[in-house]
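Now for chain A:
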Amino acid sequence: MTILLLALVLGLAVYTVSTKDLLHGIIALSAISLLSALLFYLLDAPDVAITEAAVGAGVSAVIFIGVIRYTERRDTSE
Partner candidate 1 sequence: MIERILILLLMLTGLWSIISKRNIIKKIFGFTLLNNAVVMLFVLEGSRIGKSAPILEEGISQVVDPVPQALMLTAIVIGVCMTALALALAFYLYKASGSFDIRKIREAVHDES
Partner candidate 2 sequence: MMNPENLIFLPVALPLAGAAAAFCAKAWCTGSLAKITEYGGALIGLALPWAFLAAVLPVIATGGVVEGVIGRWYEGIGITFRFDGLSWLVMVLIYSVTTAAWIYSLGAGPRNASFSAVYLILVSALSATIMTTDVFNLFVCLEMAGITSYVLIASSGKPGAALASFSYLLISASSMVFFLLGVYGLYRLTGALSYEGIAQGLQSLPDGGGTAAVVSLALMIAAVSVRVAVMPVSGWLPDAHALAPHAVSAVLSGVLIKVPLFALARVMLLMPAGMQAGALIGYAGAFTALFGVILALSQKDAKRLLAYHSISQIGYVVSAWGAAVHVGVTTPAGAALMAASFLHGLYHAMFKGLLFLSIGTTVDRTGQRDVYQLRGAARILRSGGERIPVTCICFFIGALAISAIPPFNGYVSKTALSHVLSGSFHYYLLTAAGVGTAASFIKLSRIYWPQKQGGEHSAARGRTPASVYISQLFLGGLCIAGGISASAVFAMVVNLLSASGAPVPEVAFYSSANMLKALLTVAAGLILFLLTATKKGGALLTTIRTRPRGFQDLFISFSLAAAVLVIWML
């Protein structure tokens, strides 16, 4: 189970890094946080799970989106 979750996280991480649309990257990042929160819950760490879900999927996603919406969404470099 943990292997499956981690493989999923890794796949999402590669997507986050390689996507051209920054918003998709942010959503994938939030999904990584949620999956890792689930992972932490399975690993008997409920406190870390709550924090990761609240911080990773909530606060940091809000801040990322807050920046993206005033700037640009495409990764135009390269």
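Details
By definition in this document, a contact is a pair of C-beta atoms (placed from the backbone, for glycine too) under 8 Å apart; a residue touches a chain by one contact, two chains touch by 3 or more; residues count from 1.
Regarding selection, all candidates are chains of the complex that A comes from, given by their letters.
This structure is a prediction, so every number in the text was calculated from the model and none was measured.
The contact partner of chain A in this complex, picked from the candidates 1 or 2, is 1. Chain A meets candidate 1 in the complex at residues 2-3, 6-7, 9-10, 13-14, 16-17, 22, 25, 29, 32-33, 36, 39-40, 43-48, 51-52, 55-56, 59-60, 63-64, 67-68, 70-72, 75-78.
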